[in-house]
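Input: one structure, supplied below.
The complex appears here minus one protein chain, its other protein chains still in place.
And then chain A:
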Amino acid sequence: MNWESASHFWAMGGYGFFVWTSYGVTAAVIAFELIALSRRMKRARAQVKRDVALDRIESEKRGRA
């Protein structure tokens, strides 16, 4: 075991700032990408649904005329 206690672990032998800022920013960037991806997918699907609905209204109008 490398660490005697949790506080030793967080201190990282005095390099805590460098180690945790590296890991923290990497995790944040990846989380950001995952959120952006899921939102993009939802937006793309919603756009298609909107197009399909508009087309249906359009063709119904034409049917009545």
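Please note the rule applied: a contact is a pair of C-beta atoms (placed from the backbone, for glycine too) under 8 Å apart; a residue touches a chain by one contact, two chains touch by 3 or more; residues count from 1.
Please note the rule applied: contacts and distances are computed from a predicted model.
Chain not shown in the complex: UniProt lists it as "Heme exporter protein C", one of "Putative Outer membrane lipoprotein, Slp family", "Spore germination protein", "Formate dehydrogenase subunit gamma" or "Heme exporter protein C".
The missing chain lies against chain A, touching residues 1-3, 9, 12-15, 18-19, 21-23, 25-26, 29-30, 33-34, 37-38, 40-41, 44-45, 47-49, 51-52.
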